[in-house]
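Beneath this line is the structure, given in structure tokens, with notes to follow.
Note that one protein chain of the assembly has been removed; the remaining protein chains are unaltered in position.
Moving on to subunit A:
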Amino acid sequence: SSEDIIYDPQFKPVQGIYENRLRQFIDTGGDYHDLNLPKFYDKKRISLDHDHVKVWWYQVSFERGSSPVSPDKRPSWKSIIERDKKGELEFREANINQPFGPSWSTTWFKVKISLPEDWVKSNEQLLFQWDCSNEGIVIDPKTLIPVTAFSGGERTEYVLPKTSDGKHFFYIEAGNNGMFGCGAGSTINPPDDNRFFHLRKADIVWPDLDARALYIDFWMLGDAARELPGDSWQKHQARQLGNAVMNLFDPNDRSSVRKCRELLQREYFDSFLESSKVYEQGESQVLTNVYGIGNCHIDTAWLWPFAETRRKIVRSWSSQCTLMDRFPEYKFVASQAQQFKWLLEDHPEFFNKVLIPKIQQSQFFAVGGTWVENDTNIPSGESLARQFFFGQRFFLKHFGLKSKIFWLPDTFGYSSQMPQLCRLSGIDKFLTQKLSWNNINSFPHSTFNWAGIDGSQLLTHMPPGNTYTADSHFGDVLRTAKQNKTPEYYGSGLMLYGKGDGGGGPTEEMLQKMRRIRSMNNRNGNVIPKLQVGITVDEFYDDILKRTNQGHDLPTWSGELYFEFHRGTYTSQAQTKKLMRLSEIKLHDLEWIAAKTSVLYPDSYKYPSKQINELWENVLLCQFHDVLPGSCIEMVYKYEAVPMLHNVVKECTSLIDKTVQFLQSQSKADLVEMRTLTWSKPEKVSEECSLNGSYTSSVTGYDDYIVLANGKLKVIICKKTGVITSITDETLGVEYLDTEHGRNKLGANQFVIYDDKPLGWQAWDTELYSVNQYKYVTKPKKVQVSCNTKEKCAVEVIFQISEKCKIKSVISLNATAVTDAKLSKVDISTTVENWDARNKFLKVEFPVNIRNDFASYETQFGITKRPTHYNTSWDVAKFEVCHHKFADYSEYSKGVSILNDCKYGFSTHGNLMRLSLLRSPKAPDAHADMGTHEIKYAIYPHRGALSSDTVKLAHEFNYCFKYKLPKDIGMNFDDIISISGDENVILSNIKRGEDDSAVKSNYSLNPRDEQSIVVRVYESLGGESFASLNTTLNLKRIEKVDNLEMKVYKSLTATRDESNHAINRIPIKLRPFEIASFRLYF
């Protein structure tokens, strides 16, 4: 019949077109924004009109050329508000598009709002929208408590509290910098110091919350349509539904917004899409793929100085605390004790009245356990121990809890001793994601056990989404679920959401998006990942343990977590690194001398605990993972880190000098020179060393070469090239250099300038291709004998590098003791004057007559071995590695160690050892490493394989300060604590017990009326060892304690040797690479 005839054919929708169409609906730009949803985002809006919205501004004085980080540039809130109340400040009326600046200055705004009557009566949520494209914070003038922050762009809204009269008054403190500083062109370029920030918005808004909610609904639906797999019905339904919504939407009828929402909620979401209860719905048996944790990574300095970070902290965290009041499921983590300390100093009201309650209510969590999110490559072992010591003690003191998780998402590689140091500090879990940045090999695990060189393990998770700044997009959740590399063992992953690096943290939008994503999962099943928000990081790790047989089922990664990227950071900012090494040594010496003095003179000498702790805080601060590695802007080094470290050295020296003076006043005995290493013996103070029983040094000149000799070594220096062509063992005739079989056929102490133009990230990276793009520095300007005495002979070599830049290198050989079985070392002191290169990398090479598959590099409290070949891509990736005081390349019968006093980059391949000296990146610091540098290093050839000789020699090369003490006191110093037994056991540090009440430490948690010293010992080469701690102290008890000096592992007993100065001997046993701390009570 005719009823069966239909003249209405249908076409099959073209998926790509229908999918692309979805973007139109919420696109705020483009041709159709006023015909789509954005039209309805606001019900009403009033821009700065000087009637309903009034804004005044006051510019804090900023003299160009002066230090941008001095305190007057960032006056306290209290001072500004009080001065304004007194009428002392000239606030002027502000206008839209008015510029404020320049970069790094501070502008204060006063805002007065009078809401229209109908707005107030509506009783609806009303907003103040502010966009000055710089960073700002809203401050309540009565309480001085901040409410929320602005960052320009993604964070512009302040939800106005309800008032009966619609009146509002508040201040905004604005820092004239963006979230990522003031980079010119690119964020990681050097800053533009003349940038101004324009006031784009100062509006009051009556938002249409339904339209805004539909925006979130539709955004997530659209993402599902775009990102779900093609074989899922959920993807197709999302696309079709999105199109249906667009068909239903009427730009002339606001009520159509609701119809659209109703359609979406009926077809694709569950009923709880806007509630925290959404996370309680769904099938509980179904695996949760993704756990969301809010965080806000604040680099303690990077493209902005420390001074600005202090403001970023309160901006970021106040916004988060406000968000916590609105989202019960929201949990947020923050790390770095230093940042909490700054907050306490700058904003005690906020700290005590807002932050502490949020911690108490389990919404804000202090994690990490370290003082800052530190670099782990370069700091000394003791520094890393103190990162945890001060970090955990600060957390315990102020928050009652130490962190169980080492939180370090953004650091450039992880030392092989970190697992042990964490374990010693009460931490057994670790989080990072940085290895996802590897540019050669993909790290194979998401969840695994990381074993350090001593065998200590950390349960480790690397968020599969490969970021700590997820925006909680649908794609972020999907990636976290799909990119898990260990699904066989643990198929869930953490998603760390929240704006970061420059601070910020999660936004309301992120929390809303996550609710929608979970709602979609509740309704449509697990093609959409099941996302859970509301658990803590601790609970997440507990879940791993629960589901992996307490972690036993997880794969293990042994040794360092080498970061295959940012290898230039071992060398960039040479001055800071040199000062860091010096600061660490000076602090070691200060604690050594002060602890011993306080033991000997408890009544008349006060251990300078507070000063020592302050100095440590500054050193630890400068170990932040952009400062010490060298990836900050110039301002950080020029005005903050370098002066800070200079001050540490100066203060340490001053405190040591005072202590030495005190000791000298206690005895009239002759003075002896003391070094701070346990194996060093007091030396007579004399103008000239006695050469009795020593081989003297000599120098002999020939036409083409100069020979230095000292009875143990013979060193030949070529006059033509200025390099060392031969180093031989004078006794055995063994040659240690090899100029025949490798690519360096010239000799040792050969300077090489590499081209250094990485793909990006100049200060961070040096690239693989640079290894083969180099020029040897030859043709010395001068080669001459500079010293020729019995004690020392030396040859000076000078190279002209550029018009201004020259390298002066002094190669010397000292007289040596006949009785000393070990060989001598060749000392080299190199001065690079006016280094002015652009994107060049200066290294010095040593072609050695050694063959082995692995070289050893000193790391914190031990050594790390790396390949000397390029067998696999994993081996290739380690073309530049980090080391500390020495690198050693040994075969069975002999070896060569290269010692240094301030360098960290190294490589050993084939027969070539290379010490990295200086780089010259131009971003983010345009003047990085320019200027003059003095570098000391030494070649130590040795018979047999790597031994404690190298370890001790490297210590002596660095801990070279001598202190003049009365002889009797010097002897007593030695007796207070010493170590004997296996030579590979090193007594590295001595300090007073932090909880001794007499010490009055500001980090004491449980002061007790006891006297103690804490001694740190480690096994340096990787073998079980036995030793004895020896002391003449009248011992009450001895405890083996953790790094925090809190947990007692076991009590030890001493045997008293009355025949020998009444020495107490405490036998100790250490496993390979063990770090052990002993607390001796007297």
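The working rule: a residue touches a chain if its C-beta (ideal position, glycine included) is under 8 Å from a C-beta of that chain, and two chains touch if they have at least 3 such contacts; residues count from 1.
Basically, contacts and distances are computed from a predicted model.
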Absent chain [UniProt protein name; select from "Ribosomal RNA-processing protein 42", "Rab5-interacting protein", "Autophagy-related protein 34" or "3'-5'-exoribonuclease family protein"]: "Autophagy-related protein 34"
Residue touching the undisplayed chain, where the options are A:Val120, A:Ala184, A:Leu263 or A:Leu344: A:Leu263
Option from A:Phe327, A:Tyr541, A:Trp764 or A:Tyr889 whose C-beta touches the chain left out: A:Phe327
Of A:Ser47, A:Gln125 or A:Thr1053, the residue in touch with the unshown chain: A:Gln125
Sites on subunit A contacted by the missing partner chain, in the whole complex: 43, 122-125, 208-210, 212-214, 216, 248, 253-255, 258-259, 261-263, 265-266, 270-272, 274-277, 324-328, 357-363, 396-397, 399-402, 508, 511-512, 1005
